[in-house]
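Excluded from the complex is one protein chain; the other protein chains are retained at their positions.
Chain lettering (A and B) follows the sequence in which the chains are written, and residue indices restart at 1 in each chain.
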Amino acid sequence: SPRFIALCPTTLSSSSSSGAVDEEEQRLRSDLRERFLRTLLLMTDKQVEFNMHEKVRVRARFGASDIDVLNFQVSGLETPLGVQKEALLRCQDVISCSFEL
Amino acid sequence: GSWRSSLPPSERPGERRTAEMKKLYGKDAAKIQGMETAMQLTFDRNCDKKQPKYWPVIPLNL
Partner (left out) sequence: MLQWRDRSPQQWQEFVNQEVCVTAHDQQSFEGRVFTVDPVSASVVLVSFPETKLRPSVRVILGHAVTDVQILASGTPDSESRMKSLFLPDTAQVLGA
């Protein structure tokens, strides 16, 4: 799939040469990915501030992300024009988001 | 909306996905795939139930 090819160029090209390098890369990738997935889980149901393109800042309760990090599903989105009860934010529109523990 | 722009794991050919996960994540593939599947299910379920609309309607970053 395209996602796999985008993710895995180094492993693909070196797959025959060195199994140990692959294993090390897989271990690092797993650890980094698991930490990220745990971050998203921690963000669930938190009030999150989204800092978006065009200097747009909005707040909402975080619901979930798709696994490819393309869309964030949120509730109670406080837009400049009022509250949108349920919304999807395009991750391409988002520069950063933050929350307190 | 067109939030299904990327196919969730359940709609991909299962065997290919599992092989790809193995290649990317090695012996931790099953764990990562499990976490991803759970997260994607939550996302899909929330979208089915709440019917969220994209905000803003027009992308900010084209």
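As a working rule, a residue touches a chain if its C-beta (ideal position, glycine included) is under 8 Å from a C-beta of that chain, and two chains touch if they have at least 3 such contacts.
Quantities reported herein were computed from a predicted structural model and do not represent experimental measurements.
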| item | value |
| --- | --- |
| Residues from chain A at the interface with the omitted partner, ascending | 3, 7, 10, 24-25, 28-29, 31-33, 35-36, 38-39, 42-43, 51, 53, 55, 67-69, 91-92, 94-101 |
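Here is the rule we go by: only the chains that are shown with their structure count from here on.
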| item | value |
| --- | --- |
| Euclidean distance of C-alpha centroids - chain A vs chain B, Å | 11 |
| Chain A contact footprint on chain B (complex, rising order) | 1, 3, 5-6, 8-9, 12, 16-17, 20, 23-29, 31-32, 35-36, 39-40, 42-43, 46-47, 50-56, 59-61 |
| Contact footprint of chain B on chain A as seen in their complex | 1, 3-4, 7-8, 11-12, 15, 22-23, 26-27, 29-30, 33-34, 37, 40-41, 52-54, 56, 58, 63-68, 70-71, 73-75, 77, 79, 84, 86-90, 92-93 |
